[in-house]
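Complex shown without one protein chain; remaining protein chains in place.
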Amino acid sequence: MNDKVAPNLLGTIEDDELDEPIPAMQQLLDNPFLLLFIGVAMPTVLYVIWGVMEIVSIPMAK
Amino acid sequence: MINRNFRTDPATGLVFHETAEKLIRANAVAAVVSLLVGGILAFFVIMTRWPAVHLLPADWFYLVLTAHGVDMLVLWIIFFEIAVLYFAGCVLLKCRLAAPKWAWTGFWLMVIGGIMNNVAVFRGDSSVMFTSYVPMGAHPAFYLGLILFAVGALIGCFVFLGSLVVAKSEKTYNGSLPLVTFGAVVACIIAVFTIASGAIILIPTFLWSVGLIPTIDSLMYKTVWWAFGHSSQQINVSAHVAIWYAIAAIVFGAKPMSEKVSRGAFLLYIFFLQLASAHHLLSDPGLTSNWKIFNTSYAMYLAVLASMVHGLTVPGAIEVAQRQKGYNRGLFEWLRKAPWGNPVFSGMFISLVGFGFLGGISGVMMGTEQLNLIIHNTIYVPGHFHATVVVGTTLAFMAMTYFLIPTLFRREIMFPKLAKWQPYLFGLGMSGFALFMMGAGTLGVPRRHWDMTFAGNPLGYEFAGTAYLMMGLTAICGLIAIIGGGAYLLITVGSVFFGKKIDVPEYRTLTLREGAAPRPVRQPVAVAIGAHHGNIGIAGFVAPGTFTLAMVFLVAFVLYYFVNWKYLSTVWPLS
Partner (left out) sequence: MSAIEPPVERIWWKQPLDRVEGTWIVIAFVWCIVMFVMMPYWHIYGKQNLSNEAYRTTAEAYLKKATESAEKTTVRTETDLKIPVVHPAPGGDAYLVARLWQWWPMLELEEGKTYRIHLASMDFLHGFSLQPENINIQVHPGYEHIVTVTPTRAGTYSIICNEYCGINHHTMASKLYVVK
């Protein structure tokens, strides 16, 4: 969706400037839904899932 | 039929969509009502923890403290944040609100949930504190209320994201989102994770409270609950940083020093900020040091790095804007000549400084795995989070309100003299309050504790006289802050209901074509700020004053951090 600039959005910009593609990082920062996925996945894996796995693997007391 | 009624505020040029405006108002009003209730409760908490006064009996103290926590940390903050999301989405993007019916459903769910939770607490059988750690149980309505509130807030988040889609498809803006809107997106992303975590833990707890689930493991609960409880405060961080940028732009016309740096810092928030939920589990058994160190440090303190960047770029942008206006002499002319009598600015600036120096430094210190041992569950902890959530977030929201009353509610601000002083009264009172609580915490005074004197208990502990002094000073500063908070409520409620109406053009229907942003003109690739601002600053630094302040901050940070390691090294060896 974001990898190609919509032509009608930037219709008046001259072609030479359009030759320069939007850098990947800027595309990432312009994509709220991709960021939403990352922002939910990171803490879910690193904090919740990792933490829960450690808790369930606590051994029984002797 | 889609409501496409818009109005333009002549003073600011902001464009308000009719439905969005109503929802922003409704959420802001609900927020202020929550703040009023929470503020009254705060008075009783303070007066009970003041050893010389010790106002409430124990059962009422714990009840009032529970309600204060929920009303402030959840209701006030999240209602206001939904208002911020709709503002940053619809108003800044000049677009209509997506799915108004859903937005109202979300709002009413939040209202019903908030009331249900409060009723459960005030019935007296749900004094379980905001954290409601199992196996201590509350009335089912306590959990159900929170769940309904969370679902409502989640709907609000998706209405906001939907509005971004609307704005893009109806072309109400060109290129990338404004930085403030981007900050709101970050807050929204953190909110989605927060609410999902809340659902994962509160729904089973609700089922447990009605007897459908036999037990809930306390360590599991505490771990997942904090993914909700701590992350909800990280929504605040993103939201109030976005508001700092907004106020810098509104008051000074400040342009971000660099979109890349500011957005990159926000990206670090998205990646790492929420890991800090581990701060609450550093003194708990069963979780390994690997998990603790990685999570508590936001993966190598990358979210702290982000906050330190925002702490530089917000005042830095102000400094650049001021220097361009001609306040270019010396290190601090730009700051001296800032509008200190304007509560929008003074509130924001006190919020920034207080959040960094008091809340930020103390938070990183306590969030260090080993240092947490000498801090955990002492009153240092509420000292820290009153510096972040109250001096930082609440004061930033208050500052924003002074801007919203004339633009959004179209009323003149009543008691302008009082409004001028309000941020100082509240900000400085609350800073003292936080600082003295931290002092008492270092002496071991516990949080959530009715009687630090242990009266009549042969096994009780006698705290040092200094601890009592600290608690007394905490209470006095707290009362100053309450007066400041009362002034805010008086000004906002007075202005919104009785303030002089500002006559502005009413709504009119805009066609899609009229609402679209003008076609962009040719712009070169962005250049560094110094390159096109020419001759400002000192020695190639466009914002030398801000840089100096940042270095002062760093020195304070380093010293305080190592003083605490030194203190830890004198404690009994533990392994």
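A and B are the chain letters, set down in written order, and residue numbers restart from 1 in every chain.
The working rule: a residue touches a chain if its C-beta (ideal position, glycine included) is under 8 Å from a C-beta of that chain, and two chains touch if they have at least 3 such contacts.
Bear in mind the structure is a predicted one, so any value in this text is a computation, not a measurement.
Chemist: Using the definition of touch stated at the top, determine which of B:Leu56, B:Val166 or B:Val364 touches the missing chain.
Modeler: B:Val364
Chemist: Give the residue, chosen from B:Ala317, B:Val344, B:Ala399 or B:Met471, that touches the chain omitted from the document.
Modeler: Touches the omitted chain: B:Ala317.
Chemist: Going by the contact rule already stated, which one of B:Phe16, B:Phe44 or B:Tyr62 would touch the omitted chain in the full complex?
Modeler: The one listed residue touching the chain not shown is B:Tyr62.
Chemist: Since one chain has been left out of the picture, which residues of chain A touch it in the full complex?
Modeler: Residues 10, 13, 17, 20, 22-23, 25-26, 29, 58-62 of chain A touch the chain absent from view.
Chemist: Where does chain B touch the missing chain, residue by residue?
Modeler: 58-59, 62, 92, 127, 129, 133, 135-136, 173-180, 217-219, 222, 245-246, 248-250, 253-262, 281-289, 293, 297, 300-302, 304-305, 308-309, 312-313, 316-317, 364, 368-370, 372-378, 442-444, 446-452, 454, 457-461, 463-464, 520, 523-531, 540-544, 546-547, 550, 554, 557-558, 561, 565, 568-569, 571-575
The working rule: only the chains that are shown with their structure count from here on.
Chemist: Roughly how many whole angstrom separate the Cα centroids of chain A and chain B?
Modeler: The computed centroid separation for chain A versus chain B comes out at 24 Å.
Chemist: Sort out for me which residues of chain B touch chain A in the complex.
Modeler: It comes out as residues 161, 164, 171, 174, 176-177, 182, 185-186, 188-190, 192-193, 196-197, 200, 217, 219-220, 223-224, 227, 231, 263-264, 267, 270-272, 274-275, 277-278, 281, 286-288, 291, 294-295, 299, 519-522, 524-525.
Chemist: Which of the residues in chain A end up touching chain B in this complex?
Modeler: The contact residues of chain A facing chain B are 9-14, 17, 20, 25-26, 28-30, 32-33, 35-36, 38-40, 42-44, 46-48, 50-52, 54-55, 58.
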